Structures are given as structure tokens and as C-alpha cells.
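What you see is the complex with one protein chain gone and the rest in place.
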Amino acid sequence: MSKLDSKIPEGPLADKWTKHKNDINLVNPANKRLIDVIIVGTGLAGGSAAATLAELGYNVKAFCFQDSPRRAHSIAAQGGINAAKNYQGDGDSTYRLFYDTVKGGDYRSREANVYRLAEVSTNIIDQCVAQGVPFAREYGGLLDNRSFGGVLVSRTFYAKGQTGQQLLLGAYAAMNRQIGRGKIKMYTRHEMLDVVIVDGKARGIIARNLVTGEIERHSAHAVVLGTGGYGNAFYLSTYAMGSNVTAAWKAHKRGAFFANPCYTQIHPTCIPVSGDHQSKLTLMSESLRNDGRIWVPKHKKDVEAIRNGSLKPTDLAEEDRDYYLERRYPAFGNLVPRDVASRAAKERCDAGYGVNQTGEAVYLDFASAIERYGKEQAFVKGLNVEDKAVVTKLGKEVVENKYGNLFQMYEKIVDQNPYETPMMIYPAVHYTMGGLWVDYNLMTNVPGLYAIGEANFSDHGANRLGASALMQGLADGYFVLPYTIGDYLADDIRTGPIPTDSKEFDDAEEKVKGDIDKLINNEGTKSVDHFHKRLGKIMWNKCGMARNEKDLKEAIKEIAELREEFYKDVFVPGTENEYNEELAKAGRVADFLELGELFAKDALEREESAGGHFRDEYQTETGEAMRRKEFQYVSAWEYKGQPSEAVHHKETLEYENIEVKERSYK
Amino acid sequence: MMNLTLKIWRQKDANDKGKIVDYPISNISPDMSFLEMLDVLNQELIEKGEQPVAFDHDCREGICGTCSLYINGRAHGPETKITACQLHMRSFKDGDTIYIEPWRAKAFPVIKDLIVDRTSFDRIQQAGGFISVNTSGNTQDANAIPIEKENADKAFDAATCIGCGACVASCKNSSAMLFVSAKVSQFALLPQGQVEATDRVLNMVKQMDDEGFGNCTNTGACEVECPKGISLENIARMNREYLAASFKG
């Protein structure tokens, strides 16, 4: 227990952050020039942190495995970013955003961190607009908002279905400014393969140049990981192909605790799996649930008819449809949080109401939105609101304006026109709330090693609300880390450059080279993907949307066996001294094979249902998640050589400013 | 299920000469994405102990801009308004021969097989593709300056560029004008971008020229092949901005 000090400042919740900023040490501008910071990952968190630290005067070295920092997977976030601006005058406030986030996270996040997040959320929007991020606007020229799941206000700022792209390009532009000034040295197509710890402090990394295969040493006074989540452990997910846990996992193996690995977000609206060849899943933004209604047929005979093609969904009468979210959760309807919506879809499909061949799909239907908008427009334009053709045409135009790019994306993949027939959707792995354990300063338990954005565990508890990932990434990078890291670095103004020829660097490089040698010289017969797919199946079937003791115990055993088999039988073509994607993938899958086991172990330990973690054994009579007071803690795992030997530490969560009650969206 | 002949550019590294190699492939489902078809090929090559075909890809949903394949003579393949990763095999038919080549431009040298180095794009952005505002959060309220919706929408349309380089690849002159103009236009259309407008366009165009991209001859190929449909209007706007900036000094 004593090992985990969350360093939450004293004082009333609303004053903690301001007080903390006033209390912590600062580094004088002249001394910042003497300090180097390594940032791994250039998504919203890493990119914004790199830009801000460089702007403050630190010497930043930024690393990404992509060919440009602009391609980090934050770019794929679609729907929007939350901020408690209350521009709509609908009663929003910092407290309400805080409240919604803690409740949405099923009371498993740290109060002080979440409050700070809500507090700085408004700065993010100001900052981004000043940077030229083209958010959607109303005709009056002011910023527009929309609603997301799990909340009762409109606080989501957006740029069509490309909000993540626009925000990332904003951070990328801020980085470019600093790269141009020489304050950031950018290393693209580089992958971090180890953290170097000197005298107990993170002092550098070992990275592999993915083009030449060269192993490089880089030193700094602090190391920041903004390396995203680990959802690709499931093989199929909405993550990018390259997203991986390697950086975080190597940090874990060097002593950083891994917190709540089992908290995974399974997003309710993704395009269903179509076959074995599939390499990834595609998300359809949560914003679609503003206007789309989710349903399955009420009767099994209609399900059969739809599956065998004799009945078109559009021909099914209204009274024969089961709008199950509206039925079960009348207050929030289709806009319940993601974990609730996903589980409800699974419940219907498990009961045999899935509408595609595999039985794993539900409808997301825009017909009534098209009609509603169409009538509105017809009225405004003085046309006949009873003319169906006119109304449909106008309604489609409105829907196209709002979601055009998403509809196009859907049509390209599925080959069906979602303006004419309802979309088919099914939940898919989308985000991981778990990650490296960090304190209030975003520092892991390893001094000088920070984790920001999705890579840490801190703000979303057991379930993340829509449009909050972008908020957290940018809050960490722009507004939190730049303050808190100064407190740590203030002690380093006289340290001078960290040498890379120390024994610690030698050892780390040795280890990295050894691991690579082992993979490349393995005389195996099966490809990396072969193992990754098998891991994914275990994860999805036994650690997916619903988990139970028996499955989890099996998963732990199967993953350990699979890992053993991997090292015996994996085949990596080519050499280590060239561009070799298979080699890079092999290293990543090796780490997933360890993380997967810890994931299952964590899920097994957590004998309750909370947010994205649902245990069959712990549910209410109506099938809702049953939280248990005795599990009101963060699980932080310490590496001890094998995932099975990981040591469990607990950080108890205190709620002083919010009443912990049953999380209801009914 | 389809059987196809792939003609793929193979090049060991930047110094290798490279050549087109033929690969027959069978049992391809029309529901596969184009990149999944390449995955199948690579799995077959790996099983035979051969080197898989290296190609750039990441998000596989058409937004990161990493994938960059010249398929049957067109950037991102035969369909428009999508990237190669969004292309599905239903766009081809049984028995087809498919050429797969890397982007070709002096400013995009080949790294391996179908992977090219597009850091020239980053350097252009570093020359001025930003607004110099400190990331302190102490800026004015986001709603302090209303922006006409039409301009905001146009700025957004320009900003949707994913930096994939299809414009350069499909331009007969390997010109980067569409890419550069998208960024220049985004900022030119917003009040926040006005302050640095002169230097921005001069510096970015200079960097673009220094990187060895060709001149725009207004063939319009870039606009047709752009997966995000970035409009040629942006190029005209950049021309205006550039000329005004030049005369201003």
C-alpha cells in the first residue's frame, strides 16, 4: 500500500490544482536550456507536451514510429472534444463535467485528477481556436456543440467527423513551429524499445531506427510516454495497425506499475466483423447516436427473415421493432454511455436477435432523423411537409452535412447505402482506460518517468465517456505536464547532460539487441500474425464484453502457453539491419502476449462489475453492472519477471465531493 | 472468389535499383480491403520464407494518410475520394492484373518496396504551417472572434488534407501545390492566421521549391485523386496570397 503515493494536494477540490501550481517548484528559463526531455509518441498527448515543453525552453527529443508525427492514431478520433464552456447555456459547469466523468467511469477514477481535467477543459478550446483549429460553427459565427453519451448537456465541440484529426494537426503545427526553431528534435520511424534507469531515475531510452535497424541510445533528464493504449492485444480493434503496448510494457518491466489493465472500452458502434481476413475494425462515431436509433426485431421469425434476405429491415413495421436502448433506459435512450450500450447490444445478440449472418449486429437507423430534419427544413423553406419525397431529400441533405464522411466510410466498407437502409453495427475494442499508474503529477512510480494521455490510467475510471479522450490527451500535454514536470526537473538544473556511455545504457542496449536476435534467429514456422490472431481470439472470447472466473482462468493459462509457443515457433523473415515490419510486429506481439496475461489476471482479481469490466457473476437482477464497495481501489501491478508473479498494489479511491451511488441511466 | 496477377515494385532499399515482380494470388474475397489482400500475399510469402512486400499503412480507415499505393496507374487505386486502405477488392474482377507501385517523385525517395520518404511534407509545414501562439491556454475566449460560417467551413475543408501525397504522386509534374495550398488556405481563411500570412506563404513555397517538387500546370489531376477532395480553389488562393505577399515584400 505504502508504495503508492498519489500526491493529491490538500485543500478543497476546486482549489487543489491552483494551489498545487502555486506550490510546486519552477525551473528558471535560463536553466530550462540545460535540461533535456524525451517524449515518446506524438499523438494528442505527446505532441502537445512536446510543443509546450519546447516552447517553455526545454530541449525536447520526440519519437514516433510513424513516418510523421501527424499520423498518430489520435487522428482517427471522430466525434468531438468535451469542454465545460456552457456556451449553450444548458446548465453545464466544471462540476457537472467532473460529475459526469466520475459517474461515467463508474466511480473508479481519481477525484482530484478528474476535477483538474474538467477545470482545464475550457482552456483547450480557447487554445485550439487560437491555433487555427477549424471547429464547426453556427451561422452566427460562434462555436457549435453537440451531445455525447452519458450526459444531459451539449458540451462537445467538433469538426464534422474529423475532430481528432483537426486537434492533432493543431498540436502537430505547434510542434512544427518548435522543430523549425530547433527546440524539438524529431525522430520519426523510431520505436522505443527500453527505458534506461540510472540511479533509480528514468534517464533515457533505447530506440530502434525502423528504416536502418540501427539501435540508438538517447539520454534525457526525464522521459515522457504518450504512447497510447493497448487495445490491439485483441488483434481486431479500432486502433491503428501499429498501435502497441511496447513502450508502456518496457517501462512496466523496468519498474513502473501497470494500473487496471482490465478496463477496456468496447465501443458500441463499429462496423461488424465480416470475415477471417479482417485486419481491423472501423468505428462509426458515437455522435451518430445523436440521431440514429438502435434496434433489433422484436420477433425471432423476423430475425430469420432478415438474415436469409427475404425481409428488408426498412419493411419491418414500427411495432415489430425493439428499440431496446430506448426501452431499457428511457432517460438517456440511445445516448447511454458506451459500456451500457455495448452490453445491451451483446445481450440482444446473445439472445438470438442479431441481424446479420454471424448474428452479431444490430441496426443503427437514421430513417426517423431524416424524416424529422426533412420536415423541419421543409417547414423553414415553406414547402409541403407532407410531401414524402421532398422531406426525405431535405432530410438526407441535413444528415449528409452532419455525418457525410462517416456514411461514405460505411458505404465503402459494407457496400450498402446507409441513407437507404439502416447501418449494421456491433461493439469493438476501442480504448483502454487502464495504463501506467501515475500520481497527480502524471509521474509513474519510477522517478522521472511520466505517462500521459491514454498511456496512463488516471482519468476515466472503468469507462470513458465519449469525447473525453481528446480532452484528456490535450489537457495532459498542454496544461498539466508542463507544470508538474518542472517540479521534478527543478532538482536537475545542475546535473548536466546525461552520458549515454554508462553501464545502464550498455545493459539496456544489450538486452534490446538480445531480444531482437532471439526473434530474428528463431527457426520457427509460423508468422507473427498467426500468434497475434490467436491471442486476439482468446482475449475477445474470454476477456471481452463479459468475463467470468472460469474463462479468465482459462485465458491466463492459454495466453501463457501461447507465449511459450510463440517463442518456439515464430518465424521472422529478413534481418535486423533493414526496414523489417515483421520484426517490429514480432516485438510488439511478444509484449502483448505478456500484457494479455496480466490483463486476465487483473480481471480475475476484480470480483465486481464496473464500467467496461463486466463479470457475469456480479450483476443485478436486471442485468446491470454490480459494483462492490470493497473494490473501490486502483489495482497497480508490479512486474516480477512473469505476469503470473506480478505483485498487486492497491490505491484506495476516496470520494469526498461526490456521492457514490448506483450508476443509473434509466 | 477471385484470382489475380499482381505486378509489384520491389526494391530492397534506397540504393537498390528495383524492379516489378509478378505475383499470382488466388482466393481473394471481394469483401477484403486492398491492404488485406496484400496481407494475404505477405502471409504466403512469409510461409515460403520470402521477404514480404513492405508498404506503409496504419489506421486503415482513411484518415492517417500513411498508405500510399499507386494502383493500376492511379493514386489510391481506381475509386475516387478514398485512400488505398478504404479500397475494397470488389472494385476488381477475377483475372485482373494489378500494378502496385510506390509514389514517384524526386522529393519522395523510395525507402523500401512501396514505402517512400515523405518528410519533405513535414519540412514544408515546419517552414510556416502554424500559427505562432504559445500553448499557455491564456488566450482569449474561443468565442471572442466570431468567424463567418462560410469561411470556417472552407477552412475546415482545406484542413481535412491527410498529407498522404496522392496529389504529388498523380501530378505529371510531381507538384505539391495542392498539399501546400491546403494548409496556406486554412490559415488564410481564419482571422487567427492573418498576422503571419505574408511570411507563412513565402516560407512554405520556398521550402516546397527547395524540396524539388515540380510546378503546377493546372491539370487538375490532384483534385481528382485527392482522397479528401481538396479543391483547386485552394491553389488559386495560395497563388493570390503568394503574389500579394511577394509584392508586399
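Just so it is clear, A and B label the chains in written order, and each chain counts residues from 1 on its own.
As a convention for this text, contacts are C-beta pairs under 8 Å (C-beta built on N, C-alpha and C of every residue); 3 or more make two chains touch, one makes a residue touch a chain.
In the analysis below, contacts and distances are computed from a predicted model.
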| task | Would you kindly match the missing chain to its UniProt protein name, picking from "Succinate dehydrogenase cytochrome b subunit", "Ethanolamine ammonia-lyase small subunit", "histidine kinase" or "Multiple sugar transport system ATP-binding protein"? | result | "Succinate dehydrogenase cytochrome b subunit"
| message | Let's see if you follow the contact definition: name the visible chains touching the chain that is missing. | response | B
| Identified contact with the non-displayed chain, of B:55, B:70, B:121 or B:156 | B:70
| message | Touching the hidden chain in the complete assembly: which of B:53, B:67, B:127 or B:221 does that? | response | B:221
| query | Considering the whole complex, which of B:4, B:111 or B:205 touches the chain not shown? | reply | B:205
| task | From the listed residues B:12, B:90 or B:104, report the one that touches the chain absent from this view. | result | B:104
| On chain B, what residues meet the omitted chain? | 7, 9, 20, 70, 72-74, 78, 99, 101, 104-107, 170, 172-175, 177, 205-206, 208-209, 212-221, 224-225, 232-233, 235-243, 246-247, 249
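In this section, only the chains that are shown with their structure count from here on.
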| request: Give every residue of chain A touching chain B within the complex, in rising order. | output: 48, 51-52, 55, 66-73, 75-76, 85, 87, 120, 123-143, 159-160, 162, 165-166, 169, 172-174, 176-177, 179-180, 186, 188, 211, 238, 240-242, 274-275, 277-280, 282-283, 408-409, 412-413, 415, 478-479, 527, 529, 571, 573-574, 578-579, 581-582
| said: Which residues of chain B touch chain A once you look at their complex with the stated criterion? | reply: 12-13, 29, 31-33, 35-36, 39-40, 43, 45-47, 49-52, 54, 56-66, 79, 81-82, 86, 88, 90, 111-112, 115, 117-119, 121-122, 125-143, 146-149, 152-153, 155-156, 159-160, 162-163, 186-187, 190, 192-193
